[in-house]
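First the structure, which I've put down as structure tokens, then a few questions once you've had a look.
In this view, the complex is presented without one of its protein chains, the others remaining in place.
In this document, chain identifiers A, B, C, D, E, F, G, H and I correspond to the written order of the chains, with residue numbering beginning at 1 in each.
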Amino acid sequence: MIYNRDEVTQLILANKVSKGIKWHQVADAIELSNEWTTAACLGQMTLNKKQAEIVGKIFSLPDDAIAWLQIPPYKGSLPTAVPTDPLIYRWYEIVSVYGSTIKELIHEEFGDGIMSAIDFSMDINREEDPKGDRVNVVLSGKFLPYKEY
Amino acid sequence: MIYNRDEVTQLILANKVSKGIKWHQVADAIELSNEWTTAACLGQMTLNKKQAEIVGKIFSLPDDAIAWLQIPPYKGSLPTAVPTDPLIYRWYEIVSVYGSTIKELIHEEFGDGIMSAIDFSMDINREEDPKGDRVNVVLSGKFLPYKEY
Amino acid sequence: MIYNRDEVTQLILANKVSKGIKWHQVADAIELSNEWTTAACLGQMTLNKKQAEIVGKIFSLPDDAIAWLQIPPYKGSLPTAVPTDPLIYRWYEIVSVYGSTIKELIHEEFGDGIMSAIDFSMDINREEDPKGDRVNVVLSGKFLPYKEY
Amino acid sequence: MIYNRDEVTQLILANKVSKGIKWHQVADAIELSNEWTTAACLGQMTLNKKQAEIVGKIFSLPDDAIAWLQIPPYKGSLPTAVPTDPLIYRWYEIVSVYGSTIKELIHEEFGDGIMSAIDFSMDINREEDPKGDRVNVVLSGKFLPYKEY
Amino acid sequence: MIYNRDEVTQLILANKVSKGIKWHQVADAIELSNEWTTAACLGQMTLNKKQAEIVGKIFSLPDDAIAWLQIPPYKGSLPTAVPTDPLIYRWYEIVSVYGSTIKELIHEEFGDGIMSAIDFSMDINREEDPKGDRVNVVLSGKFLPYKEY
Amino acid sequence: MIYNRDEVTQLILANKVSKGIKWHQVADAIELSNEWTTAACLGQMTLNKKQAEIVGKIFSLPDDAIAWLQIPPYKGSLPTAVPTDPLIYRWYEIVSVYGSTIKELIHEEFGDGIMSAIDFSMDINREEDPKGDRVNVVLSGKFLPYKEY
Amino acid sequence: MIYNRDEVTQLILANKVSKGIKWHQVADAIELSNEWTTAACLGQMTLNKKQAEIVGKIFSLPDDAIAWLQIPPYKGSLPTAVPTDPLIYRWYEIVSVYGSTIKELIHEEFGDGIMSAIDFSMDINREEDPKGDRVNVVLSGKFLPYKEY
Amino acid sequence: MIYNRDEVTQLILANKVSKGIKWHQVADAIELSNEWTTAACLGQMTLNKKQAEIVGKIFSLPDDAIAWLQIPPYKGSLPTAVPTDPLIYRWYEIVSVYGSTIKELIHEEFGDGIMSAIDFSMDINREEDPKGDRVNVVLSGKFLPYKEY
Amino acid sequence: MIYNRDEVTQLILANKVSKGIKWHQVADAIELSNEWTTAACLGQMTLNKKQAEIVGKIFSLPDDAIAWLQIPPYKGSLPTAVPTDPLIYRWYEIVSVYGSTIKELIHEEFGDGIMSAIDFSMDINREEDPKGDRVNVVLSGKFLPYKEY
Partner (left out) sequence: MIYNRDEVTQLILANKVSKGIKWHQVADAIELSNEWTTAACLGQMTLNKKQAEIVGKIFSLPDDAIAWLQIPPYKGSLPTAVPTDPLIYRWYEIVSVYGSTIKELIHEEFGDGIMSAIDFSMDINREEDPKGDRVNVVLSGKFLPYKEY
């Protein structure tokens, strides 16, 4: 019996490593972006029945695990409030260093409100550059104004 | 006498509010992007002498403050490790929820290494959308592979 | 010169105490709910020019303070992550004790997504009860489903 | 042998997922609200003997587990002081942003005291809305004034 | 102008020290217990108009301070979550060491619920003892059972 | 083999639940108060050989567990610095809200020093009351003055 | 007016530095050990009237400050839970590395209980040593056994 | 297979309890002080081959465990930054209350530098006293001056 | 099946201890520095296929473990934000005490930017010294200036 969603994530990762599966293969199979698909496999998004069955087949998951994939998980993918992994820390640093800048510029353009992290998409790409390739990321989130009442 | 860079940031913000200055006006005056300029005024980047004098003039800063603008500041623009402001928290949430996804996809494409937050640029724009306008953000950071030695 | 929004909040509170103003008087003056108005005066919402001027008049604020009221503030009204004040702690306790319940029930009814804290309203009322009056609170937030992409 | 209440919660959740049980079915069976029932199953409330036996039957629990359901549990359903799950975080954000507002308004109406989180009920409903359905929540807590002595 | 309740507490303490006032003198003047009176002067309870005026007179407080004494304060009297002062730490240690014991015994006697810290009184006395005098404390709090709904 | 005292506590609790033992039965058997006995069983006090054997018999503990009961345990019965359980939190709140009051009154009566949490006893009782029964607690700790040297 | 004991400590230190006073001179004047005297001046112990007047004279303190010296202070002399100063950290490290050793040996010798930090003295001396002088510290605390009741 | 040093510590403690071994017996067997020996067994010091074999024999450890005893361990013997155990907390309190005193007196005597926690010894003894026996502790650490360069 | 990289690190360490392997032997086998090799074995760097197979052979790892060695790990080798181990703490102390000095001197020489921890190498050596041998460490990191845009 599988007791929580974390066990499913561990199963997926263990099988991914031992079978040499790539995330884009999974994304292609369920016809969604790499970003959303990877997040779903890592326990951050919820799959529908059909997607869960495809993912279950790719990673040889038992039926219980396939049922867990269709339940909204308790989200949050990092073990500490300030991440220790250097790649992820750089993103945290961007929030720390540029946080007040982001706030000022979005408010100057849109007024008070937020950029949604739910009605949101992310696209990560390689940008070739002779001085060293760059990681290019596009974030797109709906602006939600604070409601007056 | 001005004892630290935070006092300069407070002076800039107080004058910005009382004079009704916009960040893009400052950016235009020093001929750089809104994002870099705002970050610099908020104590996250270092201005050169000419830029500092222009900024000093716009915000009516004393000479000491203009000198401080040319010194690399102690960076970090948020009062707590987990930000309480809803707009900035949504960015922290993106790191928290998508952190492991970002790590997996960048490593699958580039191998082990990081996306630089130093050789880095950010561009924030309004994307019009009939279902509600969106905030569009492009992040571009050089990929730096871990060095073997 | 006023250096930040917190000084405006302190000014408002100091004048509220010394003049004996009630929050609903302010709400009536700007024709909005008590809840939103109080939040705005305490530095959590942004007023427009007309509202700010009315509030400025009620609390005898200087022009600078009235300008600050129109700038989206850095939000978060509590000094510690776990609140020490007993009234506010009870709300934190509701989140702590019922958090997983709330998550289960909203997901069972709506699927994966969140209840917005932006497109959101709150209404606090006294409900008379012979066994001791009750505080009745209605929270209403738009459901935002996670976007697939 | 079952060593603590958390193991019972894990058993309930694992069976709920593998059998496809809904919380309202459990609530109907013990003739209480969805909210209280779910909280009880997740280890936040205490069942009486009869309720525990019904719940035990629904989730195929061993006798030990049924005994644990009748013991007041160590409450608190979240793994971190600041929740990482986006749905639950929005509730924490409501406390963080509106905390001082809630305090001001309840005190203005009732005087010094608290809104009980024990003599308390919660009702979560879907409110249909053409602009997007809303989550409607009613919280009702007894007001308890501070005692002078 | 007095900007917050903490300034009033500091004023009270500074005058108490310089004038050599005892807490029981204040308690006698407002005809309440030493415990409640001291808590109120230290910013944890709310005085009514008459009490505030008496206290204001004893400590030579300005009118603004007397107004603040009548407003429910943001409670919590310690600078850190784990107190560093040895006397107060011993109480924290009692909660830490005996916390699970207290929980077990109250639940065994009363069922699930809490002992109120609001409908609550405390009485601190010296108990003479040839082996060294003892501090004798009586805590009395109403038991509040969890409500089923 | 039993590797630490926590395993003994879990064994005791698991047997207590499955056998329906009450704490006062254990206290009667070793002829000590409920409070001390419960604390000892929960890993906060040390039993002597005879007491440990009686407790071991009541809870059907193996010999190793009985040996562990006679070793002073690493004390502290709560999983977090600020307790999440509502009943225990109310006690923490008493320390937080009344901490400075307790300090003032004990010092005014006894001078500088502490109330011992070691030469200490606690007595928890039900006090019947038509407005709702009360929890009555008596704490008694030796006063220890700071030594001058 | 002096608002708290910290201001007195700052006054003492500022005068100590500008007048070049040594702690043992103060200790000699009040006829107590260097250790206790220094702790008292740094806001950790309470002086009696005569001692306070002598200390007040040495450091040219105003009357208010002398009154504060006779009030038990809120103790705790370090700004963070884990000290950053290397000298003080080494002591924290001793507690961290040897903590379980100290516990085992004191319990093996004395049974369950504590070594008092109140009925306690400390003596710090230089021990000459050709391989580098040593700091020799003697700690003496009364053993207090846990009371059975 | 033994995966880390903590498992060895748990094995030693479990055998110590079930066999009733005393620390001074171990110390005698390896001809070192009780303090150092206990620290080594608890995973804070490193044994040489001969010592490890003796200790291994006393506690019936497997060969792997004996190998681990000869590897410098990751030190730190307490589960939390602020210890919850009352005996160990009193030592932490000594650092907290006397920390600044220790710093002042060592610096006044020796100048800037530290007292080593590495070239360090500790001796814990019972001092008989009619008013209650005392724990007597001698700490001896080499003074290391800061190097100028 | 191996579920994560930590299990591989534990396997490597357990085998290293039981077989008595030295890090420089591993480094020689894969023809890289001791520093990089050790970091890679401890789960901080990524090996290529050939290196992973050599390491796998030395430590008798199963195929799954060899696959994990080729996946970029979640980095961060310490269990707490402030390290408790004395050797590692001294390095943390260097950052704490000299952090602002390092910042000042690198900025004075290079302008605003960072010293890379990715394009980075470290070399640890013994330097013989009659007054006691020294640890000599050379750190070399590329300077990365902040990009203006």
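Going forward, a residue touches a chain if its C-beta (ideal position, glycine included) is under 8 Å from a C-beta of that chain, and two chains touch if they have at least 3 such contacts.
Not measured: the values here are computed from a predicted model.
*Asks:* Can you list, in ascending order, the subunit H residues touching the missing chain?
*Replies:* Per the touch rule, subunit H residues meeting the hidden chain are 32-33, 35-36, 45-46, 71-72, 74, 100, 103, 107, 111-114, 116, 118-121, 144-149.
*Asks:* Which positions on subunit B touch the chain that was left off?
*Replies:* Considering the whole complex, subunit B reaches the absent chain at 1-4, 63-64, 67-68, 71-72, 74-76, 78, 81, 117-118.
*Asks:* Take the complete complex as the reference. Which residues in subunit A touch the chain that isn't displayed?
*Replies:* 82, 84, 86, 89, 93, 96-97
FYI, only the chains that are shown with their structure count from here on.
*Asks:* What are the residues of subunit C that contact at least two other chains?
*Replies:* 35, 71-72, 74-76, 78, 81-82, 84-87, 93, 96-97, 100, 103, 107, 113-114, 116-118, 120, 144
*Asks:* Name the touching chain pairs, would you?
*Replies:* A-B, A-C, A-D, A-I, B-C, B-D, B-I, C-D, C-E, C-F, D-E, D-F, E-F, E-G, E-H, F-G, F-H, G-H, G-I, H-I
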